[in-house]
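Chains shown are a subset, placed as in the full complex.
The first chain written gets the first letter, and so on, giving A and B; residue counts start at 1 in each chain.
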């Protein structure tokens, strides 16, 4: 699968390195606003030995039309900024190129654009594209359904300089219908990012915890998205949408396949 | 729902107290081997104010036929020992009484009996009947499907006197197709019971953790089983089977209902 990356900040670099190392994807190019590093090779810059082209271009060198004409791709991975989509969106959608966007914040206008583009191509949008967080989001919702009487609290820990509440914690809080006071913020030293959802039962506690080790965590999420593209050729999807089939998978049409595969007496 | 409890050790007492406190269940009696406490009232013994009959009988006072004739129940909850089922099994199945068994170890013979009984009544069997552990078991299997490349390790912590590896840890290990060396045993002081499943991704870690506070944890599991009895009138079920529909619930017939309920742009 031929991939183009938009944005070459810390997350963009991390993701490029995962794409280069995967045999399933082929990094065609990286596009960025700045002229710094123009025409340098991404594999060389990142110190990864790879035959993939992966040159760095500046956004001012091409129109999106020219870029996608000369260097066609199957999917664009966007780690740039809110207005990146203005540059390549229409052109990509027209060519049926899958769009994977990890931008944190979109204006209502950009959201409307994404929605429109999703009528002609697959658009996958997730501000936190790590596998772990999205997995926690779904399982926490299921556990709340199973045990609605539990008390749920969220601890999020980050480095001292991060002043505001983590966006991911807010999403978790929102998805679980909790008041924002359920989020407990810890700010200390250089903690990269910890999210813990605590379910308090009367006589037991369940803790679902995610720890970020580095920004490269985005890479696994992007790979998961690319490997699990929805079958429909168009539509707007979140990471959750791509992950839910794995939750359904365990359940067969009539009976429960987990049980079939593992007869209970062998299981316990 | 009228309930009879077999066994009045620590777990049996804990569960009786949860049953007495629930408005959905009515504790008819407790049956035990010993004559100690014979004909005493369970609510009084446990210090719970309740109108439910709940008298303690000795197994030598009645045949199962007499017992179930004079004091009929809808479900029997079994926290006794492996051969309890020999006493009441046939009689209960014949009357269509639901059997909920939390016995840790059954011989092959007893397993065969359970299987046979399940042809005429609902038999729910789970050696670890806590909600949290069974939830972890399912979600861990799903996460392994989503990210088969992760390294999975299990830490189980218990009090010093518990010499052998926790049975629950073995079940988790088995269900996740891990070698037994994946289980790390910690034995220290009076720790009641902690199970943690660690998923190591290259740049992130997911930890699913269950902490027991006291044996009453079984109570919530029993209540969950009783509230989620399978619709079929007969069959053999695990806690997992009763829990899986909650995982399926989130997924509608054509599209994904989670997405419908929470449009993505509000969600993130």
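Please note the rule applied: contacts are C-beta pairs under 8 Å (C-beta built on N, C-alpha and C of every residue); 3 or more make two chains touch, one makes a residue touch a chain.
Keep in mind that this is a model prediction, so the values were computed, not measured.
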{"item": "Whole-assembly copy number, given 2 chains displayed", "value": "4"}
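Here is the rule we use: only the chains that are shown with their structure count from here on.
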{"item": "Turning angle required so that chain A lies on chain B, C-alpha fit (0 to 180°, nearest 5)", "value": "180"}
{"item": "Of all residues in chain B, those that touch chain A in their complex", "value": "14, 106, 111, 125-128, 130-132, 135-136, 138-139, 141-143, 145-147, 167, 171, 174-175, 199, 201-217, 219-220, 224, 236, 238, 240-241, 243-251, 256, 258-259, 262, 264-268"}
